[in-house]
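On to subunit A.
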Amino acid sequence: MYRIETEDLNVYFGEDHILKDINIKIKANTVTAIIGPSGCGKSTFIRTLNRMNDVIPNFRHEGKVYFDGKDIYDPDVDVVELRKKIGMVFQKPNPFPKSIYENVAYGLRIHGVTDEEIIRKKVEESLKAAALWDEVKDRLDQSAFSLSGGQQQRLCIARTLAVEPEVIMMDEPCSALDPISTTKIEDLIHKLKKDYTIIIVTHNLQQATRVSEYAAFFLNGELVEYGPTEKLFVSPQDKRTEAYITGRFG
Partner candidate 1 sequence: GQKKSRIQIAGSTSVQPVAEKLAQAYTKKHPNVKINVQGGGSSVGITQAKQGTIDIGTSSKDLKPDERQGLSVYLIGRDGIAIIVNKNNPINDLSKSQIRDIFSGKIRNWKEVGGPDAKINVITREAGSGTRKSFEEVVMKNEKIRGDAIVQSSTEAVKQAVKNDPNAIGYISLAHLDESVKGISVDGVPPSEKTVADGSYPIARPFLMLVKGEPKDIVKDFLKFVLSPEGQAIIKSEKVVPVNQCPPTIVQKYDNSKLR
Partner candidate 2 sequence: MKDEELFVKRILLLTALSTIIILFLVIIFIFKESIPVFTEYGVINFILGTKWNPTGTPPQFGMIPLIVGSLALTLLTLLIATPFSVLCAIFIAELAPSTMRKILKPVIETLAGIPSVVYGFFGLILLVPFIRTHLGGTGFGLFTASLILTIMIMPTIISISHDAIRSVPLEYKEASLALGATHWQTIKNVILPAAFPGIVVGIILGMARAIGETLAVIMVAGNVPQIPHSILDPIRALTSNIALEMGYATGLHYSALFGTAVVLFIFTLILLLIANYFQHKTRVRIGGGYL
C-alpha cells in the first residue's frame, strides 16, 4: 500500500483550474521532490495533501486523496489528526512570535502535554534532530525572530518534528537560505529519510537530484512526468521535462 496516493485530483480556486488530473503514488520512507516553474501548482498540490487549502475560501477539489488508504476528504476524517500526521514546513520560515523554546513546545502543548519535563526533553530532542541545538541551546528564551533565516527554517523543521508526524512536506525550504544553511538542511533530510516519508518542493534541480529518490515535474497544473529521480533527470520521457531540466526556462 502506498502512503499517499491521489486519483484524478483536480483543484480549483474559484474559477481557476489549478491542478489537473493528478495521479501520483508515494511510498513510505522515500523522499519525493516536486519540481516545476513558478506558479505551476507545486505549493497547491502539497497543501491539498494535508487539507491546508481548506483555509482558502474558494478552494474546491475533485478526485481522491488517500493517506494510508483512507480518503482524507471523507467527511468523517479528523482534519486535526491528519495534520498532526502530515507535518509541513513552509517556503518562508514562519516561526511564531514566541521564544525559541515555545515555538518547539507549541505543538506539544496544544496536544495536551503538560509535564514540563517531557516537553523540555522533546524540545531538546527535536532541536538536535533539526541540527539546531548547539546554536541555540544557550538562548532558548530569546525570540525566534532573533535567529537568522536558515536557523529559523531549521526551527520550523524542529517544530514540525516535535509533534512526531509520519510525513513531512517541505515547500522550498531552502529557497531563502545561504549555502551553509542549505547544506545543513539537506543533510537533515538525508537523516530523516529513514523515519519519515518526505515530500520536498524545490526549484533547485541539483538539490532535487541530491536529496530525492523520486521526482515529479509539474507544469501549468499538470503532472508532466513522475518517476525515479535519476531516470527523470537522465532520460526524461517528455519534451517539456527535458526543456525544463536543461534550463531553457524557469
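The candidate set was assembled so that all candidates are chains of the complex that A comes from, given by their letters.
Please note the rule applied: a residue touches a chain if its C-beta (ideal position, glycine included) is under 8 Å from a C-beta of that chain, and two chains touch if they have at least 3 such contacts; residues count from 1.
These numbers come from a predicted model, not from an experiment.
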{"item": "Result, touching chain for subunit A in the complex among 1 or 2", "value": "2"}
{"item": "Subunit A residues within the candidate 2 interface of the complex", "value": "50, 52, 55, 57, 80-85, 87-88, 90, 92, 94-98, 106-107, 109-111, 142-146, 156, 159-160, 163"}
